[in-house]
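For reference, the structure discussed in these notes is given below.
Moving on to chain A:
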Amino acid sequence: MNILEIKNLKTQFHVLDGVAHAVNNVSLSMEKGEVLGVVGESGSGKSVTALSLMGLVRPPGRVVSGEILFDGTDLRTLSEKQMQDVRGNRISMIFQEPMTSLNPLLKIRDQISEMVMRHNSISKKDSYDYCVEMLGKVQIPYPEKRAKEYPHQLSGGMRQRIMIAMALSCNPEILIADEPTTALDVTIQAQVIDLMLNLKEQYDTGILMITHDLGVIAEIAQKVVVMYAGQVVETGTVYEIFDNPKHPYTKALLDSVPKLGKRSKAERKRLREIKGIVPDLFTLGAHCNFYERCPDADEACKRIIPDLIEYENGSSVRCIKFQGRNA
Partner candidate 1 sequence: MKKLCFILLLLFTGFCFFPGSSMAAKSGGEFNFIAPYGGDLSSLDPHKTNRTQDYIVILNIHRSLYKWSADAGKPVLALADSVKVSQDRLTYTYALKQNVKFHNGRNMTADDIIWSYQRILTPATASPGVRSIRIIKGADDFESGKATAIQGLKKLDDYTLEITLKNPVEPGFSLYPPEIAILPKEEVEKRGDSFGVDPVGCGPFKFVNWVKGSEVVLEKFAGYYEAGKPYLDKVVYKIMPEAASRDIAFKVKELDATTVGSVNYPEYKGTPAIAKNMIEVAELWTRVVCFNVDYGPFKNKKVRQALNYAINTKLINKKLLKGKAVDPVGYLPPSSPAFGTDSKGYEYNPERAKQLLKEAGYPDGFTFECLGTDNGTWGVKAIEALIPMLKKVGVKVVPVRMEGAAMSARAKSGDFQALIWSLDSGPDPLSALSRWESVNERVSGNYSGYNSAAFDNYLALARVETDDSKKMDLLKKADQTFIEDAPVWFYNYNKAVLAYHPWVHGLQPVAVELMYQDLSSVWVDENSPRK
Partner candidate 2 sequence: MTLYVVKRLLQFIPTIFCISLMMFVILNVLPGDATTMSGGMKRQLDAKTAENMKKQLGLDKPLHIRYLHYIKGLVKGDLGKSYLRSESVNDLIAQRLKPTIQVSLAALLIAVGFGIPLGFVSALKQGTWMDTLSMVGAVSGVSIPQFWLGLILMYVFSLLLGWLPPQGYGGGSLVNLIMPAFTLGVGYMALIARTTRAAVIEVLSEDYIRTARSKGLSEWIVNRRHVFGNTMILILTTVGLQFGSLVGQTVIIEKLFSWPGIGSLLVDSIFQRDIPVTQGCVLVIIGVFLIVNLVIDLMYVIIDPRIQYK
């Protein structure tokens, strides 16, 4: 049973330079309690997809078309009021920048309790107690004390834990994590990822993990969606993606990352690079978005916009050269 299914989502930004096709016909699905990794470089549309899903795209951005089926309901048909009931309650989100994502003027417990009280009929006092409990769950030392502190008194790692505590405080069905560890140091990142996985088990929350870091994806995700220039180019299980990538972009991406401990004197010279740059989202042509950079591209790629081909349940790839499972 898919708890979330996005179909043909299109989100555009109407700015002075023209129209940016930030999310261009994205479809993906996610099962209850699963960790879905969305990987892509900057500008691939992964964050905008998440914001579209939350109904938090602000002008000049606009969700143009598509369906966002959450537990069978199309979120796009809900009123703003109904959407507010979903946000934070059934779907919650944590962001990349823990340093700026909390209101500097409010105490931690107030920031958490305002959300708990918004979605549950609970007294302020109880919500404070609950807040302390949640802080304990995200392994914040001295939760009673911390709850009364302000964000600036906490380190980045702490704040991200608080964001997680907050996001989980209403027992959401889906937690969207938009690059939750990118701004953190490696050792702290390890702590946070560890924490998220633990909590996922505990709460049975599905996680939509958005990141550019293939390492993080490999560690946490069960299923992976690879995005490029506003489109999904490949989906599959984490093993499929990493062991046997189908799309040339996925392949190139995996090859271009320096891998720890894999280096020898000879290998030092050659990291595999992807030539060129990410295409301009304002001027996408009627062709495969990756063709300019693709090592395998030919004339045909220049003429056709490839479809996302599903070759197995839940696995698909967007490439006209793809010939089937073992090609």
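Picked so that all candidates are chains of the complex that A comes from, given by their letters.
Here is the rule we use: a contact is a pair of C-beta atoms (placed from the backbone, for glycine too) under 8 Å apart; a residue touches a chain by one contact, two chains touch by 3 or more; residues count from 1.
All values reported here derive from a predicted model rather than from experimental measurement.
Novice: If you apply the contact cut-off given up top, which option from 1 or 2 ends up touching chain A in the complex?
Specialist: The single touching candidate among 1 or 2 is 2.
Novice: For the complex, which residues does chain A have touching candidate 2?
Specialist: Residues of chain A touching candidate 2: 54, 56, 81, 84-89, 92-93, 95, 97, 100-107, 114-115, 118-119, 150, 152, 163, 166.
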